[in-house]
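Shown here: the complex without one of its protein chains, the others still in place.
Our next item is subunit A:
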Amino acid sequence: MSRQRKIALVGNPNAGKSALFNALTGARQKIANYPGVTVERKAGRMVLPSGEPVEMTDLPGSYSLDPTSPDEAVTAKVIRGEFAGESAPDALIVVLDASNLEQHLVFAQEVIALGKPTVVALNMVDLAERDGLVLDPAALEQSLGVKVVPTVAVRRRGLAELTEAVASAELREPVGRINDLSLVERRVAAHAMADAAIISESRQHRLHSQLDKVLLHPWAGPIILFALLFVVFQAVFAWATPFVDALEDGVGLLSQAVVAALPEGLGRDLITEGVLAGVGSVVVFLPQIVILFFFILAMEASGYMARAAFLMDRMMAGVGLSGRSFIPLLSSFACAIPGIMATRSITDPRDRLTTILIAPLMTCSARLPVYAVIIAAFIPQQTVGWGVGLQGLVLFALYVAGILGAMIVALVLRRSLTKGAASGFIMEMPKYQLPNLKDLLIGLWQRAWVFLRRAGTIIFMVTVVLWLLLSFPRAGEGESQVDVSIAGRLAGGLAVVVEPIGFNRDMALALIPAMAAREVAVSSLATTYAVAASDEDEEAQAMALGDQLKARWTLPMALAFLAWFVFAPQCMSTIAVTRRETNGWKWPIFMLAYLFALAYIAAGATYWAAVAAGL
């Protein structure tokens, strides 16, 4: 049996490669890293018209086989079959943006010259036509010497023709000299080829310039951007509520069903107090992640993200970064993990490192359950005027504290550890287009799956371990279960350290498992008080977590706890991804140290200020 053949997609950034990849392979994609580097490897399966299944990979977008970034280096090596552990693709699909031929043909010539079986996908022909550009694929075919198929990946057009062409693409003689051709010569050739392929052209691209006139307007642009971000964050809370409520009710019903079905005992307690109370309190949080990613993916697919980077560049330059850092930092509001992974698009290594180090300061959605529970319990539900609620104001202040902290840290880092020439900002701004719903859904599904897998593995394990630590050894008559337990004793040790910043033993106890993920702090408080309450009367057992907290904590303690979570790097996955992205333990350890120091100072200052203010 012969091995499965491989086909790779190559092309410039913004040629619509990913959409074409989705269209050709569907939702079943394997996403991993190329070994040894932090470049994403996307692979999927496609079936040729003959029924033969082939592996399809989506190579990182490149401008040239002479690499200027880690992404481009991977593409160049994989195409040439020089990447260790990765066999060379048997055929290539070069993706071109039809309205950007002159640019994209420069790289296409380089790839075609390798002599591999190659087909050209003349992509986004619809946008070109919208711009008044009519092209002749046959003319292009003649000058390139390979089959050219017009496609519209987002509308799934031209796919059958493309797969057929790939199936019948043949080896050609490598054009020996072309790699020696200079960039200038290739550009001249590209210009001639593009000219020959254009049947008619009107020089107006009305829609985009009109859109850019508004969206990049020096005054209106930033206002629109902030209005949009405001709507996004409103939606994250408002739209998610019914789903969150439904999930919470579901977990409650499940818990009741388990109580009814199983006999009383440790096994049942493990399921209700441990697994359902713990994992349940984290999963309820999926709707917010999905909504936030929906907006981020839509902004990316529509071409607006690059405009946002353009608008924010000046501000980011103020702290020594560039507009490119804006996208990773914005994503970090959902979760620092995709945010840190998105720093791969930052070409300057010092810029990238700085962005990675401050990404955990953006208020990620994992902090939300912690903030939400504490705020609901301690901040009165009243308005401070103009319909602004005090609870919302506190939440807003926590977000601002994170952003300000990040700015200050970036400024300091750029003058010390990541010192160097101010980085530049060079970015192609793709054409606007309506995102394809299916592509958005595939992206959302991938994000949701990563989150659920985390909830299902790390968080599940941590909750169960915590429950075991809390439940053993069993308390004797008249003893408190939490005090006697192993976890209680561990927390007793930690409590000595965090006592100066106002934390009690229960808070110290919540911090231990929350090292895995911040949201676990809520589930572990819930588990702790559920275990504690089971020794107490019926009334205490029935109390919701918020009431439990109100009964056991003071307001300065609660505020200090909030301040702690603005800074504390309590997320194992973030540390792991930082290690992977910086190729070593040096920077994740630095990140842990500086963030814990900030958290300790911030919580302490908050606690003593609140006590002094008589709160």
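Heads up, the rule we're going with is that a contact is a pair of C-beta atoms (placed from the backbone, for glycine too) under 8 Å apart; a residue touches a chain by one contact, two chains touch by 3 or more; residues count from 1.
The rule is short, and it goes like this: contacts and distances are computed from a predicted model.
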Chain not displayed: protein name in its UniProt record ("Imidazole glycerol phosphate synthase subunit HisH", "Ferrous iron transport protein A", "Ferric reductase like transmembrane component" or "Chromate transporter"): "Ferrous iron transport protein A"
Residue among A:Glu86, A:Glu164 or A:Asp212 that touches the chain left out of view: A:Asp212
Candidates A:Phe21, A:Phe310, A:Phe451 or A:Trp467 - the one touching the absent chain: A:Phe310
Residue touching the undisplayed chain, where the options are A:Asn22, A:Thr75, A:Ser99 or A:Ser332: A:Ser99
Interface with the undisplayed chain - residues on subunit A: 63-64, 66, 68-69, 99-100, 102-103, 106, 131, 133, 183-184, 187, 205, 208-209, 212, 216, 218, 221-222, 306, 309-311, 313-315, 317, 323, 347, 421, 424-429
